[in-house]
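The complex is shown incomplete by one protein chain, all other protein chains being positioned as in the whole.
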């Protein structure tokens, strides 16, 4: 956190000053470790084993915050008797379908809900990255559930949890993660001792948890701990995702993502959502508890905002104008399609995949096979010059005179040259004022897309084609101003907030959204940001003039709420758990919820409220159901649906690992998304042969001095000079083993690429003793590329493409490689070296690694069995 | 400047006549130093902004003189950052005023080995042409069962994590209306 | 005496007198410490034996000992009376640093100090400045004792040398066009400022004296005749004025070098003015030996002997008295130059004494003395630079000082 979010880290230091203990878990000793109270070096990709150990420690010693757990989580809920755990399936849950490498979730459901809940077969959900949309809207559970408040029922969640995590002993943590027992116990003790009524503990993570083939389950494990310890919805608690880009939260809320529409409404699927009603019902699950019950209003208002007057209740608000998903359309699938010549044009909007995305070579080869490419950026980035300066030009794989991609580089406006809002990592929207006009041809994206849309609509005016209706019907009339006819960002924000169609009055909150076409709302969760016609995101009341919650600085979605689910900061009766940790509570005199923050609960619903029979939507939530977006109002220790790779987290080895999974026969996530494409490959892992060809584990991350792919830092002198060269960090032990010297050169080889870097031999890295073996890890920054003031090989070139099944995020925090002293070869010899490694490792182009590795379940008749066997035989 | 002023301004004279006989402080101060003031004090205007790097969302104050950014520093009022900035945030002025910034449209013709200049307006028209062509060539109206698809898989887009919400809104709105489904950003990465 | 110098000198003398009256240079507030000295001494560290601190020069010690070895630097307050210093020769001056070759550390072994950025110009100036001073004295002596050859040679050399000095000084500036900024202030705390004013006083005087030597070349009639008439007496006055300033010119450069953080220069402050005075005398004598007929060269020979004595004593002292900080003067370029200087000086003196009747021998010994002066100046210059470049010379003496201070307290 000190490395990549130093200013956010001031609050950790503040907490430390006041006595908090800081634990840092990282494969390498970082600037965070330097000031932490305890540092735990961990083998990359094993966090579930560590966190699972903590879960076991809590349950074994009954250290959970029992009152909270009973009231606010689904610990007491009884699960279907059809459910079989990984403990019985050697790493597979019940419902695994080896033909699609995915689960049928029926057996995971709560008892009595097997038929009417869950998602059933999840192969399709994986392709549409459905986990991402569950980020806010949960999964379905119908009606009431069976509970055992004594937590003794063998099939209650609490007992299932106990059995599931029973084998995550301190010894197992040591064996899997390489974290010595004592270290682990220190963490477990501190965490549990500092949680409860009077104290809370916070968990902070970043892409070190998400960029894994089991990434979502990492966070799930954290959530289980925090729920067990009563750290959710309370001040000083929570699971804090440190996102890495100024408005990456905003670009998820108002998504530029293939599977989502604004406010986490799903993009319709051609088979599942042929009609508006079916689409809406799949979101709101009629009869279900919670705030998603109003989804019809959000969906109708969005379409109204999109298609304005053309959108009417009679035509389902132009629902048929929406494009339909048929499967996986994610960025990595797109890149493979580019290589296969299926994509004509590509827009890059402040994004530099040639350096920033996994498997840089695939990215560049894909871009070299387009008709046209539009790059909008501040600087001439690698993704704009791949045809000229890319490594594939040196190897002869891209020949400029044979590369047909037409490239448009359009300069972009910087953050001070346009106005608008960023949504930061805690969902806070902050409006930026424009300071100066952009230079030269530089323009904002707002300008580019508004005017591009205007031109497209002009061209198509009068078009008879059905396909052009959506563009022609589009509500696309934003006021413009200034010398360049810049569209008004405030007008757009107003539309995002939503307004009453007849009066134009901005809505005060999403509660005012209607499903009859009388309101238009661009992003329902942002509704309220323009309440009272005031740009609430532009509020800048000084922190010196308000309390510590600082509710009058910017605006947080939803409803300017700073801590989600803060009803949980009070006990079931609505009293603060403790004076020290009071935050939101029930005021019986006033008959309302009150506190420092906007209560995340219906303001006047008393703690004693019990829903009438047959209630649905918000009305079905009891007065002590704090998790108001969940289908049962409870925090989910066990996720009967919504998570595609299991209702409980399970340790799987990374897709590339030098080790056999010590816990189960199942080696890696059985539902991970793999791409069997000639350009892609996975280094062999046990039980495959030849894993020793790539004996070392490498991981990548950021340096404080640089930003992501470097376009905004390697081009800036005062930053570039601070970290001027690509390097790799190795332990003294690995340096001795591999013959590396400090400041000498090394090159790293994976099945995809070979890159070179200067060596830093440092005590900050350590070998780990894992499952009786010594495992060496290397660390690299991924900021370097071939453009800018300082250049170097790109670490992301080393990775292949394997994705988490829930959200289709790539595993780019751990891989295997070999490291050798000296510089890498250049020209065609470079590919020869990689080919040599591939041959020795038995990698066959287009091959698919074995998905299921446990004898408990053998896939029958898989078409790709052949190549897999062949792969193993090769060499 | 008269001789008298000259002499009165001569530090040696000030040493002899003033409070600083050793010439270490008041007497040695130059006219420039005496008149020095922070350029933030004399800025024409201040824009309240937010750091463009990571997602902590640190407040920035952007000082402008003669329509040029002269300083960007932390906003002490911000409850998030309390006026502090990391090295990247601190380098924001260098970022936005960098001489390496590309400020004109560049165009690479197919099979060309060099960049060319291109008028922005022309570029926009050419892009519009290509978007329409790609759409036309790759349009999918219905699936094999006749269910609507209403889309093109011939166009991809990646980006948005450092863009404004308003921008992302228009991007998503326009692409969706175009039937372009393959819209992605850093959040997937 | 010229007008410029008086106020500065008086001010500074007064200033020094007051300092002396106040109980000198060491603050006398040790019993009522300011700030927070006492607080930092609190803690387990303060009880650690001081010997540990010495032992820990350059090393933290093995892991477990860090606490103890690490802390004493902070523990005892720093305002203890400097017992050891007062014991040294020459008041507090001659700190005798008998530091054994010990381990030391620094940040990646890099110099702690910034080495002087002065180029060879400054070393050359040390020579030309001294040469000018010595020559002016020689000239004045010649003037007062009726040795016109010495006077003429001295005055002309002085002008040449001071002109070269000005060139060297300005050439070495990072911003030569701003050389006149030197005249903004008159700072007694800045040897360079004092030197500037000395040069300002000396330069015109030496110049006028030299120009006066040209009076006979002017036409006896016409507009120049008053000039021709007035020049010689003006030259006499100017020559004496220059000679009066000359010793200051020759010796302030010792303070110029010593007034730095450069270890081997600073610690050599008692000797440097003496060395430079001697070197100036010897070089002036060298001019006399070169220029004057044997009959007039007697004073030059005696000046040579005196100068050589001062120079040799001083150089020997810095090469031996400063302990570790003498090392840079004995090794490397500086060592070679100083050895050469010593040999040349000796040769020059011997030649001067032996060559009473030989113009050739005199001239040779004069040349040797000049060369000796050059070598000595460059040697001293390089020795200092070398001491600044190696962190050893910064850390070890300071560690030793701490150790002695703490030992003195026990």
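Per-chain residue numbering starts at 1, and chain names A, B and C are given in the order in which the chains are listed.
The rule is short, and it goes like this: a contact is a pair of C-beta atoms (placed from the backbone, for glycine too) under 8 Å apart; a residue touches a chain by one contact, two chains touch by 3 or more.
Just so we're on the same page, contacts and distances are computed from a predicted model.
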Per UniProt, the name of the complex member that is left out, chosen from "Rubrerythrin", "4Fe-4S ferredoxin", "NADH-quinone oxidoreductase subunit N" or "ABC transporter permease": "4Fe-4S ferredoxin"
Neighbouring displayed chains - absent chain, whole complex: A, B, C
Which residue of A:487, A:767, A:815 or A:850 touches the chain not shown here: A:767
Contact residue for the chain not shown (choose from C:127, C:252 or C:378): C:252
Hidden partner chain, residues of chain A it touches: 2, 6-7, 9-10, 13, 17, 29, 31-39, 41, 178, 180-183, 186, 703-705, 717-725, 727, 731-733, 735-736, 741-744, 758, 760-764, 766-769, 774, 789-790
Residue numbers in chain B that touch the chain omitted from display: 11, 18-33, 36-41, 71-74, 76, 83-91, 93-94
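We take it that only the chains that are shown with their structure count from here on.
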Chain whose Cα mean lies nearest the overall Cα mean: B
Gap in Å, rounded to a whole number, between the CA centres of chain C and chain B: 55
Mean-CA-position distance for chain B and chain A (Å): 27
Touching two or more other chains - residues of chain A: none
For the chain C and chain B complex, residues of the former touching the latter: 7, 11, 15, 183-189, 193
Contact footprint of chain A on chain B as seen in their complex: 45, 47-59, 62, 64, 67-69, 72, 75-82, 84-92, 94-96, 98, 100-113, 115, 118, 120, 123-128, 130-135, 137-139, 141, 143, 147-189
Chain C contact footprint on chain B (complex, rising order): 10-12, 15-16, 21-24, 27-28
